[in-house]
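For this depiction, one protein chain was excluded, whereas all remaining protein chains were kept in their positions.
The block that comes next holds subunit A.
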């Protein structure tokens, strides 16, 4: 049996370092090539030596696909392609291709310049790596080689995030990357057609969560900000530069517009501005509202949101500031936080999860006195709010996607093992498909039942499809070429092979106890059959035999016992089904005549 093999090098029962190897019908594809946030040693990148110890990776991989620009999905790419060495094609969507190098460069800077690591990839490597990238459009079918084709679907999550369908022949795999089934203020919902893949590889970050309506969250968020601003307080929103930040910006911008508010909104400069530029460009990747209104005004050309300057933090009066980084552990957001923390009119809104040990985590867990560098004690009087704006599909969303795509198997990655277990059980129970959840380095084999395309002569097809298809077509495979099968009519096959036709006939004798004369028996049999087989043409021929379609029945008296009649049933190989049915019928005997 052919099978699809899936081996996660990262993200198997884990979050971070997404990297999944798929071999399908002799093709090897690598899905995502991410880094792990939690590690600073070799473990931060996937173990590419699993693929090959000493050969070139290019020989083993047919292509690499990157689903979106988050570092845990693309962070190891320059290392992989330039340092380990891979020259094959890398596929990603246009926005991903545009934004990915910015993030990689930022990541490189932090690691090399700030932490002083050596033996890390260089800016040049990032550039070289990006040269190997082939950009794809949504729903565009890209032929990687003659047999392997890939196609991108919209995935929500972040700008340019895509799900990929990988198809060889009629075997196919869909890899979702990260996706979001509920639309937000700047992106739409993930969508896939009923492509019925053999395997769906889905993320499962929120395998055990069903989330509340996004409207409540939005409303809460806006109300908090609005109230604080009305009181004359300042609002600090620590964000990471890409993704949620844009959503919150749009949210605040439209709210300001709607409510005619005048308080300034600032956005810390640098990375973000460049990113906003790309958001402006890739309008087609955003949601309905932005796409529809951009003719009048591009929503990302913010009217109320201006670039932040360090000096503004001391300005009097209300303001809202988006500052990086998102967990308040360093940089601008922390500086502003220290300035504003003392005033109870101010507010800080944490829009996402905070890692333990960061200032963000401390204040969220209710700590009111923070020890800063230099033994300073900072008393936090400002209000601290938590708002979760996460763009992953929840359990219901995952199920919905499975329902839309109708896969034959499901494989879960990018989530915690315990939570996956629950979802796995649910999937198996609801959809009756098998579900896998391999750990890193573990291989799952999925048996497939691929269909084999066969060429058939049109005449034969028409002949057999009319009047009603019988479910099988009598035909023959002439000696075939390896590329394709051909189904032709038996006559033609014989002709091609230069053979004469042999007829195969089955005959069977059925003994019936009937004291009457032969022709009377025949008549009884005839009446009996006609009564039973209404759909077939049953004929009584003048020579004393009966035909049912092309099956011949003759009756002779038994040479020894005149009371027993022998029915001779004869049919050709083609009528095997009907023939054996008739025999079985006759063997049961005739009904008692009345």
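As a working rule, contacts are C-beta pairs under 8 Å (C-beta built on N, C-alpha and C of every residue); 3 or more make two chains touch, one makes a residue touch a chain; residues count from 1.
One rule holds in what follows: contacts and distances are computed from a predicted model.
According to UniProt, the chain absent from the figure is "Integrator complex subunit 4", selected among "Pre-mRNA-splicing factor SLU7-like", "Glutaredoxin domain-containing protein", "AP-1 complex subunit gamma" or "Integrator complex subunit 4". Touch with the chain omitted from the figure is made, among A:163, A:395 or A:435, by A:395.
The hidden chain makes contact, of the residues A:81, A:182, A:444 or A:521, with A:182.
The residue touching the chain not shown here, chosen from A:208, A:527 or A:554, is A:208. In the complete complex, the hidden chain is touched by one of A:60, A:120, A:191 or A:240, namely A:191.
Annotation: of A:82, A:385 or A:575, A:385 touches the absent chain (contact as defined above). When you scan A:288, A:503 or A:559 for touch with the missing chain, the hit is A:288. In the full complex, subunit A touches the hidden chain at residues 182-183, 185, 188-189, 191-194, 208-220, 222-224, 226, 254, 257-260, 287-289, 350, 364-366, 383-386, 395-396, 399-400, 403-404, 419, 422, 425-426, 430, 466-467.
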